[in-house]
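A single protein chain has been removed from this complex, and every other one stays in its place.
We just call them A, B and C in the order they show up, numbering each chain from 1.
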Amino acid sequence: MNRNKIIIKDLNFYYDDKQAIRDLRLNIPANEVFSVIGPANSGITTLLRTLNRLCDLTPGTRIEGEILLDNKNIYSEEISITELRRRVGFVFDVPTPLPMSIFDNVAYGLRLVRRKNKKTPLESVETALRQAALWDEVKERLKSPAMSLSGGQQQRLCLARVLALEPEVVLLDRPCSGLDPISTAKIEESLTELKKQVTIIISPHNTQQAARISDRVAFMLDGRLIEEGANIEVFSSPKDKRTSDYITGRFG
Amino acid sequence: MKHYIQVGLLSVLLLSVNLLSSCMAGKAHGGLNPTTVIVAGSTSVQPYVEILVEEYRLLYPDNAVGVQGGGSSAGIRAVLNEIAEIGMSSRALNQEEKELGLWSVEIALDGLAIVVHPDNKVENLTMEQVRDIYSRKITNWSEVNGEDRKIHIISREEGSGTRSAFQDLVMGDEMIAPRAIVQNSNGAVRQLVSSDRNAIGFISLGLAEPQPGLQPVKALNLDGFSPTQENVLSGEYELYRAFLFISEDEPTGAARHFVSFVLSEEGQRILSGEGLIPAREMALTGGEGVSDEEV
Amino acid sequence: MIKLNPHTAEKLAKGVIWTVALMVIAVLIFIIVFILYRGLSVINWEFLTRIPRRSGREGGILTPIIGTLSVTLLAILIAMPFGIGTAFYLAEYTKDGILTRIIRFCTESLAGIPSIIYGLFGFIFFVQILDLKWSILSGGLTLAIMVLPTLIRTSEEAIRAVPKTYREVSFSLGGTKWQTIRKAVVPSAIRGIVNGLILSVGRCVAETAAVILTAGVSLSMPKSVLDSSRTMAVHFYQLVIEGISMTNAYGTAAVLIILVFFINVVANMLINRFVAKGR
Partner (left out) sequence: MKKFKEKLSGRIFFILALSTISALVLITIFIFVEGMPLIAEVGLFNFIFGMVWSPSQGHFGIFPMIVGTVSVTFGAALIGIPVGICCSIFMAEFAPARMRSIFRPAIQLLAGIPSVVYGFWGLIYIVPIIRDRLGGPGLSVLAGSVILAIMILPTIISISEVSIMALPRHYKEGALALGMTHWQTIWRVQLPAAKSGIVAGVILGIGRAVGETMVVIMVLGNAVALPESILDPVRTLTTNIGIEMGYAAGKHQQALFATGIVLFILIMILNITAQIITRRKSK
């Protein structure tokens, strides 16, 4: 068993009066692919967004509890948010390329860090694009606008953009919704490859995907954690009836 | 994107060059003539002074003179507020202004012409008829031997030197009817009269002459005397006023140099060529005209 | 009231609306042709590059052209940081609160204030109290305040039109607020902001009442921003109202219309490119 990269303690999260996450406790081990599954509006996106404090951007939210990254509470005063977000990358549910060239997209995060070591980030960009299985498709046209890529390529570009920062954790919020099977396969492939270096937390777009790629699986419903365990355990013999109902497609 | 940055940089550059050059310009002129001499005031005097300035600039390219309109009162106030070195006025100083101890000099005389449309049959009016027309006791041209048409009276605005001269010389204690159309320059009055058969107005004599590119107007005889320079000088045509330069104290330096030029033979010749009547006396102490030491 | 058959009413209404709309276009074309027809024959290289003589009766309009350019440039340079800064503050740095409401109220109110009031204010404040006299600087400062609302509104709209995801992406990659604005928001909003700037330029070029009271009417070539200079619009006004030269008035008006037309075309091209580039 790996050590725990992230430990979530008694997490409660509110949008104004609405509670999105209820008393959540969860340990996420390092260097594994961790899937969080559940029907829409179960608080999964919210959970992912709390992990790199993207939720701070939404006005009127409130958070209780602790989230420890390498045993440090990421909500404590000493933590630099920008530093945290670099360590914990986020890939959105729709491709979100910025309106600039492919190269500039990948280099975006790197250029934010520091301007003093003015080394060309070319190598880092190439590495990141290779890790995201996109390099071969775009190496000839790094200067063309990112918007000209196909949806699947754009999403891999977004993954590459996160990877360029060499993060410790990568959060993926339904990254393959709306993508064709080939692109999905490529992303899954690179995730399996990536977990050697980083911890991956993903909200897959269906249970099949979760079954294919994850090491561990958590099932959430209505902001509550219902069940959590190793992939095979959860999918072959779920302990909770609601989990099995969801997996077998009876609701959600 | 880069393009915009370039444009932006260019503008900043231009601005700084401008600022820099203005500092340089100030320095280059140095002591005697650190800034532009500003002449402001009466819009009646303004066009003549602009012409004077053009000639002046040809003779003394290093001396800068700027001309502003605004009106006689504004000119006097501009002098008091030190916005302008010299004020132009087309009316005499009033009591209040005289008490401030302002310095003034007459630069020329200007007749006031009563003008109508060229098609108007009327040729002559008496002073009294003009007064009655402007106080709306007479409202139809037929009452003064003209056609049976309503009279449109055109006046100038409050504060205008031309209006106050007209008020003093013609109206006396009568008020100009409020229904009178008000235009704020000689040119505007002329323009309106030239296009309206029923109109009557009063403008600077120099402007009553035919002008290239503009419709003509007809200047009426007053009490039988035609509005000519001779008749003004002989005192037979009674409508005239003085154009004044006004200053807080007797001007010095660059301002004095310009005033001297205006009062010089050359300056007076230019004004006379534009239809004004030369000043009666040239009252700048310390020599007439422009002497080289003053340059 | 006579009850009309709906289909007759439809035809009637359509007819009326088409007629009115076409008439408006016709009047617009008529005004422009009316001025250009007489003005274009006056415009030549000499007219554009010579200094006006004899109050503008002779010579060209070089000085007013320079006056217009310098007053406008100055006004835009001064208004730019304030206008765009306010827009960023409203769109990025604050939530709706009392202060934003006050700022918005002031912006809207400034937008409605007539230019003559700006002229009065500029005359008292810049010309007299700050003792800048009638000058390009006084005129530029006055116009800067006048175009501020235009600039704020267009820039704020452009900034708000930038997709939220750009900001989230930038933040999620560890960008600070400032970095996010500079690198993710500004590049996308720049076209809209530039469009606002161009609209403001148009307003400065067209303004008469406010500049006549602040920049003055001097025909001398300005040597610095502290010198007075008349703009083309003021020159045109003077030519007409003083009855100096109708020929040159037509010429100046034609130059003004062409300039405004050019500015509008540029603005439209930018908008089109902006729209074309958007998703």
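Heads up, the rule we're going with is that a contact is a pair of C-beta atoms (placed from the backbone, for glycine too) under 8 Å apart; a residue touches a chain by one contact, two chains touch by 3 or more.
What you see is a predicted model; the values in this text were computed from it and never measured.
Although it is left out of the displayed model, the omitted chain contacts the following shown chains in the full complex: B, C. Among C:Leu77, C:Met221 or C:Ile257, only C:Ile257 touches the chain left out of the display.
Considering C:Pro149, C:Gly196, C:Pro222 or C:Gly251, the position touching the chain not shown turns out to be C:Pro149 (whole complex).
The chain not shown here touches subunit C at positions 6-7, 9-10, 13-14, 16-18, 20-21, 23-25, 27-28, 31-32, 34-35, 81-82, 85-86, 88-90, 92-93, 102-103, 105-110, 112-121, 123-125, 145, 148-149, 152, 176-178, 181, 202, 205-209, 213, 233, 236-237, 240-241, 246, 249, 253, 256-257, 260-261, 263-265, 267-268.
The chain not displayed touches subunit B at residues 43, 69-74, 76-77, 96, 152, 157-160, 164, 175, 177-184, 192, 195-196, 198-199.
The criterion applied here is as follows: only the chains that are shown with their structure count from here on.
Traced through touching neighbours, the fewest hops from subunit A to subunit B number 2.
Top contact pair of chains, counted by C-beta pairs, is B-C.
Taking the mean of C-alpha positions as each chain's centre, the chain lying farthest from the centre of subunit C is A.
When every chain is reduced to the mean of its C-alpha atoms, the one closest to the centre of the whole protein set is C.
Averaging C-alpha coordinates per chain places the centre of subunit A 48 Å away from that of subunit C.
Along subunit B, no residue makes contact with two or more other chains. Within the complex, the subunit C residues that touch subunit A are 95, 165-176, 179, 183-184, 187-188, 277, 279. Contact residues of subunit B toward subunit C in the complex are 1, 4, 11-12, 14-15, 18-19, 21-23, 25-26, 35-36, 38, 40, 43, 46-47, 50-51, 53-54, 57, 64-69, 81-83, 183-188, 190-191, 207, 211-214. The touching residues of subunit A, when paired with subunit C in their complex, are 52, 54, 57, 59, 82-86, 89-90, 92, 94, 96, 98-100, 108-109, 111-113, 147, 158, 161-162, 165.
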